[in-house]
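Worksheet: one structure, shown below.
Removed: one protein chain of the complex. Kept in place: all other protein chains.
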Amino acid sequence: MKKVLSGNAAAAYGSKLARAEVISAYPITPQTKIVEKIADLIAVGEFETEFVKVESEHSAMAAAVSASLVGARTFTATSSQGLLLMHEILHWASASRTPIVMVNINRALAPPWSVWADHTDTVAQRDTGWMQFYCESCQEVLDTMLQLYKIAEDKDVMLPAMLSEDAFLLSHTSEIVDMPDQDMVDDFLGSFEPENIMDVDNPMSFGSLSMPHQYFYEFRYKIAEAMEIARSKILEVEKDFEKRFGRSYGGFIDLYRCDDAEIVLVAAGSMSSTIRVAIDELREKGEKIGLARLRVFRPFPIEEFREIAKKAKKIGVLDRSFCFGYEGAFFTEIKSALFDIDERPIVKGYVVGLGGRDVTLDVIHEIIDDCQATTDTRTEPFKWIGLSR
Amino acid sequence: MKITLPEDEIMEKGHMACLGCGGALAMRYLLKALGRKTMVAIPACCWAVIPGVFPYSCLEVPLQYVAFEATGAAISGIEAALKAKGKKEGTTVVGWAGDGGTLDIGIQALSGAVERGHDVKYVCYDNEAYMNTGIQRSSATPKGAWTTTTPVGNTRFWKKTNKKNIVEIMAAHDIPYTCTASVAYPEDLIKKAKKMKDIKGPCYMHIYAPCPTGWKYPPEKTIELSRLATETCIFPIYEVTYGKYKLNKNIRDEKKKPVLEYLKTQGRFRKLDEETVQSIQHYVDDEWIKLKKKVECFGEEK
Amino acid sequence: MPDEYEIVYKTYKDLPLSPIAKGKSLVFKTGSWRTMKPKLVLENCKKCGICWKYCPDVSILIVDDYPKIDYNYCKGCGICANECPFDAIVMVEEDSK
Partner (left out) sequence: MGLLEIRWHGRGGQGVVTASELLAEAAILEGNFIQAFPEFGPERMGAPIKAFTRVSDEPIKIHSQVYSPDIVMVLDPTLIGQVEVTEGLSDDGILFVNTHMSADELKAALGFEGKIYTLDATKIAMETIGRPVANTSCAGALVKFGEVVKLENLLKVTEEKFKEKLPQKAIIANKAAIEIAYKEVTV
């Protein structure tokens, strides 16, 4: 069934289609429409779930972890400051191996107050043991949510997953979304059946103290291993999803007109769409430019980038965040992935769109022009685009 | 043998509590009352260590270790999940935290959990400082006490403010049941825990749980000193059931002991001056009068 | 599973997914912490149950209607001796007989 849904509404319907059993969430602009929509769906009797309207994001994540350990499929959503308040419990969730699915609306961090798109909030969570996906359309939000439950709850993965969508550009933009039938989703997902749950008939303690000489180190290795296993599951689930629902998003990296591209731009989130438009324009003029949309940031698509680097002469990386004292995180990580290959392309970084600064066609063209002109990145490895100087 | 408590030992031997630990006794009593169909969430506190290292535990009930400030949220999540799974009926969900995890860092999540009306029981075992981290002051530390962050030497840098009255804060949340209990009176504690179990809705219990290590007294005195805390009216034993106040251990004026008798038993009060002892006495007297007034005005109908 | 069963994980693969503890604390013989030792003077015992009631280490058992100290776990805090109204428990040095 086709519906007009915003990115927020798509997330709410995603939680319903996945039959999330416990939802704990706290409102924050621009995520609020998710919790409102869920409340509406419950109020009209369309969605049966335990909705815990917690008093903070920290509690939202803590309640989700606890609920998941009891064996409930859980969902939460937040943004920006809220995600940062959750940070401590994000580690708790992954180390407890609770396959929580969370939607984060990418929004800038204060001060100054800004409710607009920026990836700093999720990039700052890259080391928490969560899988991280960035979406480009409302349809992708809905579809990815369903995929994430399947990947996260796989018995060899059992890790939480974070879905990111840009503030307003996606969260508040209504698009046509094909809503899959509940039966098909049920068949695809199945129910959540973790091996160990809190159970009064089989008492166990979750999260016991571990001494340095004992197993802490091994438990961390198991998370690392699960993240590696997740790589193949992400691709498997995408294939299965495509077979059932007819849509797919390229797995880790969504390639657009990359086959013969000499310059490949890398970006995540909604600005990828604008890059596609720019590429279409330039392709008409015969310029060989492509887009590699970074869809999965954790686990990081190392091999996929090495494949791109084999063919492209130049890679331009757009970061909607900045790691102060260094450079954009995507830029750093892509370069690191290419370190071991023999012939590296030129890789240049671009800092764009912080605090919701619109990434327009003009911005993209400026980046492409710069990329075309760049022959050496030693003196200026990255650039801030559109800065008032 | 005269047995006044349920016999089932749900807290096992071999735990890691210090000698004479009030917190260990409190848990033993609570589980005797609640039985084995109980789920517990424990944040950072002595009890994050007491059950023992992985893969062992002294608690024969399901247990989740949770983040320091997260107890209220964790029990909300457990309760919601049990409801979602159709398993809530007959299961008691308990948050078990120290005074720091309750009065300080965890007060927000606790306040949120009880305001939302979850069917959860929150129990604070109060040893009046951050004992697991090595005796730093909390908002539950009483006035005049030495701790490692209120050191007392020639500077007389003991804690200058009175203990936060969390019990009244919880009662003010208009929850079905709020009470105090002491390890000195296990029968009373167990009776109250059973009452909490039967009430559908959020309940709060505050247990006086002395710490020989942190309070600087010999471990065998734990019970003696707990009794003294109540007999001096420093720690009154009372309950608030649907807004109705009731004193469970009334201390008649002629039996009421001076606070000095209590203060003398513990090294943490060793250097207190006369003036501070007086001010503590005044504070305890005032609070006791206030409490008796509440019982008089908002007590159970005779 | 026997109560005092010691659990050993040879490799990380044998471990549960996360630190989920299934073993019992009975493996920890906390009696080794003791410097002072409670000693029963059974002729004074009136079977009041107070020692059993106040033991934080769950180390006073009731055997044949009388208290019996489980020295495997008793840490020797002395609460039982302090609370016994009938001097039926006394604290003695750990090495004395």
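Going in written order, the chains are labelled A, B and C, and every chain counts its residues from 1.
The rule is simple: a contact is a pair of C-beta atoms (placed from the backbone, for glycine too) under 8 Å apart; a residue touches a chain by one contact, two chains touch by 3 or more.
The structure displayed is predicted, hence computed values, not measured ones.
Taking every chain of the complex into account, the omitted one touches A. Across the entire complex, the residue among A:F168, A:F331 or A:Y350 in touch with the chain not shown is A:F168. In the complete complex, the hidden chain is touched by one of A:T49, A:T120, A:S270 or A:S321, namely A:S270.
Note on the undisplayed chain: of the listed residues A:L84, A:L209, A:V359 or A:I385, the one touching it is A:V359. Here the missing chain is touched by one residue of A:V44, A:M211 or A:A373, and it is A:V44.
Contact between subunit A and the unshown chain involves residues 2, 4, 6, 29, 44, 115-116, 136, 166-170, 172-176, 270-274, 276-277, 280, 356, 358-361.
FYI, only the chains that are shown with their structure count from here on.
Greatest Cα centroid separation from subunit A: this falls to C.
Set against one another, A-B and B-C show the most C-beta pairs in contact at A-B. Averaging Cα coordinates per chain places subunit A and subunit C 52 Å apart.
Rounded to whole angstrom units, the spacing between the C-alpha centres of subunit A and subunit B is 43.
Chain centres here are Cα averages; for subunit B and subunit C they lie 24 Å apart.
In subunit A, the residues that reach two or more other chains under the touch definition are 204-208, 210, 215.
The multi-chain contact residues of subunit B, meaning those touching 2 or more other chains, are 51-52, 54-57, 60. Partner subunit C is touched in their complex by these residues of subunit B: 1-5, 9, 11-17, 19-22, 24-25, 28, 51-52, 54-58, 60, 183, 186, 212, 218-224. Remark: subunit B residues 36-39, 41, 48-49, 51-57, 59-67, 69-70, 72-78, 80-85, 87, 91, 108-109, 111-112, 115-116 touch subunit A in the complex. Contact residues of subunit C toward subunit B in the complex are 7, 9, 16, 19-30, 33, 47-49, 52-54, 56-59, 62, 65-67, 70, 72-73, 75-79, 81-83, 91.
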